[in-house]
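As you look at this complex, bear in mind that one protein chain is not there, while each of the others sits in place.
Chain naming follows the written order as A and B, and within any one chain the residues start at number 1.
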Amino acid sequence: MLPVATDQIMQAQATMTHALELKAISKSFDGKEALRKASFNVRWGEVHALLGENGAGKSTIMNVATGIYSPDEGSVHINEQPVAVRSPGDAIRHGIGMVHQHYRLVKRFSVAENIVLACGDIQNLTSTSAAASAVAEKAAEVGFDVSAHAIVGQLSIAEQQRVEILKVLLLGASIIILDEPTAVLTDQESRAILAFCRRMAEAGHAVVLITHKLREVLEFSDRVTVMRHGETVLDGADTSGLDVDILSRHMIGEPSLAMDELNASLGDPCLTVSNLVVPSPNGTIGVEGISVSVREGEILGIAGVGGNGQQQLADALMGLTACENGSIRLGENDITNDNVTRRRQAGLRAVPADRFASGLIADMTIAENLAMTRLADGEFGGYFTLSRRTMRKEAEDAISDHDIRGAAPTRQTRLLSGGNAQKLLLARELSGSTRLLVAHSPTRGLDIKACNTVHSLIRKFVESGAACLLISEDLEEILTLSTRVAVISRGKVVGEFPKQEATPEKIGALMMGHA
Amino acid sequence: MSSAFFLNWFATIPDYAAPLLLAALGLIICERSGVINLGAEGLMAVGAMSAVIVSFNTSSPALAMAVGTISATALAVIFGIAVVYFKTNQVLSGLAIVALGAGITGVAGRAVAHQPVPGFERLNMGFLSEIPWIGKIVFSQNIMIYVCIVIVIVTWWAIETTRYGLKLRAVGEDPATADTAGVDVLFYRFIAVLCSGAFCGLAGAYLSIASSQVWVEGMIAGRGWIAIALVIFARWRPLRALAGAILFAGADSLIPRLQAIGADIPVYLMLALPYVLTLAVLIIPAVLFKRADVSPSALGLDYLRQDRH
Partner (left out) sequence: MLDMSTGITLVRRQSISGRLRALSFVGGLGTGFFITFLVLVSSGVEPASILNEFVVQVFFDLHGLAQATTTAIPLILAGLGAAAAMKLRFWNIGIEGQVWAGAIAATGVAFYDIGPESIRLYVMLLAAILAGAAWIAIPVFFKLRYGVNEIIMTLLMAYVIFQLVQHLLFGPWQDPSASFPVSPHFDDAERLSRIGWGAVHNGLWVALGFGALMWVLLERSKFGYCATAVGHNPLAAKGTGLPVITTIVISVLLSGGLAGLAGGVITSGAEYRLTQFLAHGYTFSGIVIAFLARFRPALVVVVAFLVGGVYVAGDTLKVFYGLSEAIVILIEGIILLSLLVWEFFSRYHIEFVKQRVPA
């Protein structure tokens, strides 16, 4: 049984009125235009997909609807009446609930405490015991299995998402927005949550599904709105009669292109990891005995749900955290106990998951960032002195070689767009005598064009005889780029396939731990 | 050493513990909301000095405590506006508050420095105070000690069990989530800062009015910093702060006892003991145990809704 929508909604649904409508919304951040007269509407009883690339403005426009951003121009309408949504509280009062991509749950609180925090004032759930019984009741109603006393931080991603959905339902939301709900889920978990969205719509709710995955749109939505560069380019078209090509043309302005086969011959083993054990800080999953090897001319993709030891694996390979056990060999050399500098000198390079957290320094100039890895080798001056002129000169070359837009040697790196910052990072990491690249989510947050650039840079690099270990939570990326796929779950490699045998279903099952 | 020595020692512990405890409680409230308040030393100084001015002029210790609390809160308003609404660096702003506190008390407190003022008497609770040991240690303290115990319990109850406490903790753990839940993040932080001001002011007033009944420049003598260390030692929990304050006060109050019995120890090296002990309780657990970090997750970070979270 699903929660039945109120009479008011049923009436509104009968007349096919718009549950939520955003008209001609414009919004800019510090002079950067994020939305340009964008519009969107969703009716009662439908699943409406909001499609677009990263940075197209999908999340921004929905954050306007939920009161997180205030628009510079435009208006918000609910049930065809203009309303002011100035804060998240206003949105809740209007029945708008959002399941954010980064769940809005306090990790150290229990499920019940989170419900008290979110729903206390509105639903009069002022004690954790009242919240616990409300959670149990609602969970039973929608068929979720959630323990109200569990600490949120100790739940799996999929379980946390269920808590987030319960929270939104308990708030009494009838317009439910899900922001990239399947981004970090396995194939099976994704299908379950999308089927749930359909059931919610059938029960009368208005459901907005923000996504960049075309297949989800075609299979699970009634209508679709496509955004590109902050504008609405397809406004509420019926999904029937659309196909992947039409959608992707709207989304990126060109049809999707298939990648050629990787043109590289296998060489000697480049990276050999055996029985690697890496402890993890405060209770999260570390690396618990991983053995993998990558040969020259090979891209080994490590698929898995985030938080299953990927970060520790990447850190251990780069020498950022110490290993407890096992060994790492680069070619013939044992580098297990080498520091970062020595590993880099041996030809190991990395693209970290969060480029501005551990790859680039946002507040330093582009020239400084480019020179950073080579200072220790006695370049750019002597042991003590620093030649800024050489740094600037080399930066100019790198910028033109890699077509880094909006860059100048003395410009601050934080001013680069995501795609250009990633190009800068790759320009630095792939220069010199690189033998192995550890790329962790190298296209996270990038638009398709930048994504393709990064992918072709990595392919070119491997075709030249080097090797790449690709760690990614994006299964599509793993399947397009890798020549071999390994699946990581709970800190262990639970399966390995050559590219031909790797299917989303097989990998998804392993990711969830059903081997 | 005689049993009288221990009796006298234990009986003075509450008096040493109270100011540390009060300041630490205020700082716990503040840090649980995500704001580091390094200004405790300055807030306590202002509380101590203004209380003495009032007690000197009105001979009313109760009024003095109230004014001490209020004036430190007023200084905390400046700190709160700066760090919460103007999003200034919390460490530097806290140091600036220490400087303001030292400066204000130095300039304004000259007239009352070294003047004895009326304070609180030890209570006599009849037969309760006659009980051997317990009577002197538990039932013969000044009234503020009992007020203090009530404050600890109320603070614990408010933070750990009420809905407002839950919101306060949410603001310090994950302000974006609290904001989405309709909690006014900045307002909660501002109120938490004011609480720390009031508590530190009360702690300072306790030192000058209840403890020493005199104001001397520099009399806080690092107790504000020890209270900050106590917060870390207590792992941000009010009841642990009570235990920690008693431990710190035990060492602190030992010094005059040893002097009283004429023990032959270098005085000034003994006076360094409270600071050495504080360093030890910070360092030793960190070296011996590998414990999970329990500090509020958003401690020291400012919050701006428009940032992309």
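Definition applied: contacts are C-beta pairs under 8 Å (C-beta built on N, C-alpha and C of every residue); 3 or more make two chains touch, one makes a residue touch a chain.
Just so it is clear, the structure is predicted and the values come from calculations on it, not from any experiment.
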item	value
Touching the absent chain when the full complex is considered, from A:Glu21, A:Glu296, A:Glu368 or A:Glu394	A:Glu368
Of B:Leu7, B:Ala66 or B:Ala102, the residue in touch with the unshown chain	B:Ala102
Residue of A:Met318, A:Leu436 or A:Val493 touching the missing chain in the full complex	A:Met318
Contact partner of the left-out chain, one of B:Ile28, B:Met44 or B:Ala82	B:Ala82
For chain A, the residues touching the chain missing from this view	29-30, 32, 70-72, 75, 81-84, 86, 318, 320, 339-341, 343-344, 350, 352, 356-364, 368, 372-373, 375-376, 380-381, 383-386, 412, 414-415
Sites on chain B contacted by the missing partner chain, in the whole complex	38, 78, 82, 86-89, 91-93, 95-100, 102-107, 110, 217, 221-222, 225-226, 228-229, 232, 266-269, 271-272, 275-276, 278-279, 282-283, 286-287, 304, 306-307
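In the analysis below, only the chains that are shown with their structure count from here on.
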item	value
Whole-Å separation of chain centres (CA-atom averages), chain A against chain B	45
Touch list for chain B against partner chain A, complex	163, 166-167, 169-170, 173-174, 176-183, 292-293, 297, 305-306, 309
Parts of chain A lying in touch with chain B, wherever the complex brings them together	29, 66, 68-69, 87-89, 92, 98, 100, 102, 104-109, 113, 116-118, 120-122, 126, 282-283
